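Before I ask anything, here is the structure I am working with.
The complex is shown incomplete by one protein chain, all other protein chains being positioned as in the whole.
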Amino acid sequence: MKPTTSPFRFMSPRQMGYSFNWVGRIGLAVIVFWALVAIFGPMLQPYSPGEIVDWDYFGPMTHQYLLGTDYLGRDVLSRILMGARYTVGIALVSVFLACAGGVVLGMVAAVIGGWFDMILSRLLDAFNGIPSLLFGLVVVAAVGSSIPVLVMTLAAIYLPGAYRFARALAVNVNTMDFVTVARARGEKTPYLILREIFPNILGPVLADLGLRFVFIVLVLSGLSFLGLGVQPPYADWGALVRENIGALSFGAPAIIFPSVAIASLTISVNMFIDNLPTKIRDRS
Amino acid sequence: MTKTPTNWTGRDDAMVEDMIRRGATRRQLLKMLMASGVGVAAGGSLLMRAGAAHAETPVSGGHLRAAGWSSSTADTLDPAKASLSTDYVRCCAFYNRLTFLDEAGEVQMELAEKIETDDAKTWNVTLRSGVTFHDGKTLTSDDVLYSLNRHLDPAVGSKVNSIAKQMTEITKVDDLNLRIVLDQANADLPAILALHHFLIIADGTTDFAKANGTGAFICETFEPGVRSVGKKNPDYWKAEGPYLDSFEFIAISDDNARVNALLSGDIQLAAAINPRSVRLVESNNSVKTSVTTSGNYSNLNMRLDIDPGDKAGFVEGMKYLINREAIQKSLFRGLAEVANDQPVSPADRYHNPNLKAREFDPERAKALFDKAGLLGTEIPIVASDAATSSVDMATIVQQAGRDVGMNFKVERVPSDGYWSNYWLKAPVHFGNINPRPTPDILFSLLYASDAPWNESHYKSDKFDAMLSEARGALDEDKRTSIYWEMQEMVANEAGTAIPVYISNVDALSSKVGGLKPNPLGGMMGYAFAEYVWLKD
Amino acid sequence: MSNQPLVSIRDLKIGATTDAGRRVEIIRGVSFDIQPGEIVALIGESGSGKTTIALSLMGHTRTGCGIDAGTIRIDQHDVTAMSEAKRARIRGTEVSYVPQSAAAAFNPSQRIIDQVIEVTAIHKLLDRDAAEKKAVELFRALALPNPDTIGARYPHQVSGGQLQRLSAAMALIGDPKLVIFDEPTTALDVTTQIEVLRAFRSVMEKGGMAGVYVSHDLAVVAQIADRIIVLKSGEIQEEGTAQQILDAPTHPYTRELLAAFEPVPHVPLDVPQDASRQPILEVRNLSAGYGPVRNGEPAAKILKDINFRLQPGKNLGVIGESGSGKSTLARAISGILPPYQGEVVVNGVVQEPSLAQRSKEQLRHAQIVFQLPDTALNPAQPIGAILARPLRFYHNMRGAACEARVIELLDMVQLPAALRHRLPGELSGGQKQRVNLARALAADPKLILCDEITSALDTVVGAAIIELLKELQRELELSYMFISHDLSTVEAICDDVLVMYKGEVVEALPAARMSEDARHPYSRLLVSSVPKLDTGWLAGLEQDPELIARFANR
Partner (left out) sequence: MLLSYSTSILVLQRLAIALLTLVIVSFAVFFATELLPGDVAQILLGQAATPEAVAGLREAMGLNQPAFLRFLGWLAGLLHGDFGISYVNNMPVADLIGDRLVNSLRLAGVTTLVSVPVSLCLGIGAAMWRGSLFDRIVTVLTISVISVPEFMVATLAVLIFAVWLGWLPALSYGADVSSFSAMLKAYAMPVISLSFVVCAQMIRMTRAAVIDTINTPYVEMALLKGARRSRMVLRHALPNALGPIANAIALSLSYLVGGVIIVETIFNYPGVAKLMVDAVATRDLPLIQSCAMIFCVSYLSLITLADLMAILSNPRLRK
């Protein structure tokens, strides 16, 4: 039973030498969909995201407002399309920054070891001790709020976690013979990290990245609520859910669709990461 | 936005019903119904339902649990330091004040038997006899002297220091009489003494871990930021009430949680609920709403002394750009009244009814902006959740600006430290003013040249002169005409745009009786504990 | 007993699905019988399917594999037809299993006695006290030291040899009719191996159980098996009694297996031995150890005052059992583990203790090749990149010249040029070890330290690697330091031999005359413990018990 692949895929993964099960494919398809929405969203939105188009609030789905209206009477579909750019964009950049920083520091700590490793680990542990709320407030007060600041704050909050995870992996790979041989050859730390250790911890690091992406999407709205980052009339999906929470009592679409959007994005990211395409090693 | 409201009236008859419950006169109600196109016949049935609300008899006993919207470790039992609704409710229950404002805004005597003056400058206050504090000490003029003088001592950090300054001389005549001399004649002194901060405490009190007042309830538990519990004061000096055996006041900051707590019966009174939850409360017959037009408002301040406020025409342009109707209907679901850019609300008897609010005219605004040379420049508007609904108002202004080529950037800043860091300082920002009993207090606090809260830095000697003239005037008609003209000056010259007066909506269980609106604020001027009762 | 065979396997076919979804047949129709009390050996190289067959006897196949056709009958149980639940009931009671690496097969967080008697608990054969008493008897039968208390210890508190015998006790506690030995002695040192084999033989004879002995070492199998079956890529090549296979093998593949055992006499390289020439490697009172250093001495001192000299073109063998410090010596010389005392001189130049301070040129001279092919090559880098790196690092070779040199290196180690695009995971053990060698040669070293490079390979593949080393030595005038616990390999390649025991060199002598004039008692014990291709060897072997007690770590 070979599932049909999505239409625009020229060659099935099998011909390209990869096995890729259908769960992973669904995940990838949804991710690609939301990525496209993030890129072309603003062109597709029927109304401007800030414009109050209907007197009624938490309105039902009608042909005029496909996904109903929000608490102010603005079109939910337009706001979700606009929000996609922020949620997908900011979350992706932040998660990559956090994981890149965490993984590099983790590998350096594992390779150099000794006092450097101990101090760095303790510092980042201490950083975890500071509640993210205080950290967010301080950043707003010290640097003002803008999207880059929001991205850096999110990256800083999630870097210690990524560091701790990557360091544990790197320590195991560091004991392998091929690293010892490279060291015996006289290789320096940058080479050891880049070519010997990193390729071998990429798989689990990607899985961790998927999980962190989920957390960042949710914390994103918390920080915007603090006044850090996405300014009105724009908002990320988390903020849409937060501002329309009142609709829950009416079961109005204004709360349902932003939540569905978040859930579909985060679940598909994890479905894709858990079922990454693996190279077929069958020596036919 | 030129869309006329198509389906608004059908779903918002709840708002009409509230107008009735607020004791709106028949004339005002009919005018409102006409404006929204509801046929007279349909309007008739609404009037009938309202009538049944009044004829009820009080019932004694029971424990009432009420929830406000914010409390923190800064909660206090010191009336001078009270800053949040939670503090006002607590203090009103445990203490009393010399005078109190009733439903119609008239001054009623409380601890004072009578307050007389002939020139509005020196006032003689006679205290009621036989009133005792909770610790048994009887009330004397020493207590009142101490309570009033302490507002001038900076160490107390009193919120009404700037108002108390006008009482230059407070002297004791005998145990039940004292004389207050003002630096300038002010006919509103009795109304000023009705402010919550002027509650009377025992002479020499400095430790406010417990409350020793003359109020209707004795303080049983007080945990700052958590809860306060009051027990009925058995030998309360008033003949009537309190009806409740005990009451508990907590704070639930999340709007939906507060409404849900009321709907699930955990609390019997939820203060200041979000206009959007009104429809939910109305559809449930075990709960009802109580709406008060109390003169609270969030205003858009444009400082006249710095760019862009100093550009001629900018302020006026903005006043035309604000779509007051959209704010009143979309933001507050009709639970607000369109305002005419001046602080004195319709609930106040000096309100100038023939000063029309500027209608929404984007084209005219565009011409003014063009003249001021500001078309297309990026203008930041600072808004925060600290000022009610200011972020949404800013978005509405931004949207209207976009249609006429203005580039407004809304900067949402944290409510943490908003009042000290952004309010009065940013070129264009939002403020929020709580109701005050008299126009004199409002104008001297907000628009006098030396006013501490002069949000738009409005300076006008003529205005200052009229202010002190009105203050001393005993002749009502003269006073009214001065205040009417002052309101016109503020509306046309000051840099503050006040789109609507926000109605305060409290939701309560249908078992609660006796809650009446009050100009001093929601929850019956925060003094509900003394007057409400629980039907079982 | 009825003469019906205890076990009969008819036309067994086992298949596996590869990650590409293709069904591959790894056992292609195997049939044989086992008489009650008879021990049958399954001989073959890794990948020949011998372990798969052994496991299928217990109705167990590893993930991805399944029994496609054929029948397996044990006593009156038709295993292939039974459900998983029924199969579980016969495991441990009818047929039991002795694992290859006992150290890995014992649960580290449980006491030994609990695991040994677990079979009786699972199948409710005996209550706890009776089971413990039976276990202690088995420990005594398997010649384990202090049998009453060894059960109370945890697996990491006993030696490899003891664990192997404990796993035998675990297999026998359920009185099975058939015991499967899955290469139980490969991971052991030669001296311990003898003890374990003796214990197995005596217990099996006393119990009268049938046995299946899986191994790739013909000499070991010859001592214990009645009949031998030779397997290659899932098919039986030849079947016969032990004596007949050893003396008169008919199938060419069996003959090839036997040939790999004949020690090929080592022809020393005729390099001019004038005294003036610098020794390629000289070590003067070298001491090294692990752990936190306190006043100049590490906590665990492993090497104690090692001295030797290696002339260019010559090969030095280092023989010793596990724990003798031979690997630590290689790490100390290469600077991976800086020695805390003594000097290492390469080509006359004194090397810094830690490799970090050594110059690139110094590091280039001595290269190291490790034992386990799987962990010695970075699984994420293609073979071409692995070989290109040292070329770029030492000789700064790039582009086409580098590519050409890589192909040349692959050719030198007799590997096809096309292999450079493949990942290590796609190569066999032997091929990976050749790439390891090629990587060492890329640096054009003068000395290569080989740390047990053949012990993880099958005998035939190992022998080929030794041939390759000799050929390279002739061409490139290299010299090797060859570390191993296998005497025959050392004799096949080395000129001189150092015998190490507990961190000290007990004896140094030319390799050729190793078996005749080893003087030190430990050397003699080592030499005598190497099994010979003769069924009666183990029975006839008598070693002075006092020697055994002193040296072999029971």
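Think of it as A, B and C in the order they're written, each chain with its own count starting at 1.
The rule is simple: contacts are C-beta pairs under 8 Å (C-beta built on N, C-alpha and C of every residue); 3 or more make two chains touch, one makes a residue touch a chain.
Predicted model only: the values in this text are computed from it and were never measured.
Asker: Among the chains present, which touch the one that was left out?
Answerer: For the complete complex, the undisplayed chain touches A, B, C.
Asker: Quick one: which of B:A104, B:A257 or B:L474 touches the chain that's been left out?
Answerer: Of all options in B:A104, B:A257 or B:L474, contact with the hidden chain holds for B:A257.
Asker: Write down which of A:L228, A:V241 or A:A254 is the residue touching the left-out chain.
Answerer: Result: among the candidates, A:V241 touches the missing chain.
Asker: Check the options B:D75, B:D143, B:D188 or B:D392 and report the residue that touches the missing chain.
Answerer: Answer from the full complex: B:D75 touches the omitted chain.
Asker: Which of these, B:G157, B:G376 or B:G405, touches the one chain of the complex that we don't see?
Answerer: Candidates B:G157, B:G376 or B:G405; residue touching the omitted chain: B:G157.
Asker: Write down which of C:Q110, C:T250, C:S354 or C:Q414 is the residue touching the left-out chain.
Answerer: C:Q110
Asker: Spell out, residue by residue, where the missing chain touches chain B.
Answerer: Where chain B meets the chain not shown: residues 65, 67, 72-76, 81, 83, 153-162, 209, 223-227, 248, 250-254, 256-257, 260-261, 263-267, 416-417, 419-421, 423, 452-453.
Asker: Write the list of chain A residues that the hidden chain touches.
Answerer: 118, 122-123, 125-131, 133-135, 137-138, 141-142, 211, 214-215, 217-218, 221, 238, 241-242, 245, 248-249, 255, 259, 262-263, 265-267, 270-271, 274
Asker: Could you list which residues of chain C touch the chain missing from the display?
Answerer: Touching the missing chain: residues 55, 58, 60, 88-93, 96-97, 99, 101, 104-110, 118-119, 122-123, 154, 156, 170.
The definition used in the following text is that only the chains that are shown with their structure count from here on.
Asker: Would you kindly tell me how far, in whole Å, the mean C-alpha position of chain C lies from that of chain A?
Answerer: Distance between chain centres: 47 Å.
Asker: Counting in whole Å, what is the centre-to-centre distance of chain A and chain B, each centre being its mean C-alpha position?
Answerer: Taking the average C-alpha coordinate of chain A and of chain B, the gap between them is 45 Å.
Asker: Taking each residue of chain A in turn, which ones touch at least two of the other chains?
Answerer: none
Asker: State the interface residues of chain C toward chain A in the complex, per the touch definition above.
Answerer: 18-22, 24, 334-336, 355, 358, 360, 363, 367-368, 370, 372, 375-381, 389-390, 393, 423, 425-426, 439, 443
Asker: Would you pull the chain A residues touching chain B in the complex into a rising list?
Answerer: 48, 50-53, 55-58, 71-73, 137, 140-141, 145, 226-228, 231-233, 245-246, 248-250
Asker: Give every residue of chain A touching chain C within the complex, in rising order.
Answerer: That would be residues 14, 19, 176-178, 180-187, 195-196, 199-200, 202, 278, 280-284 of chain A.
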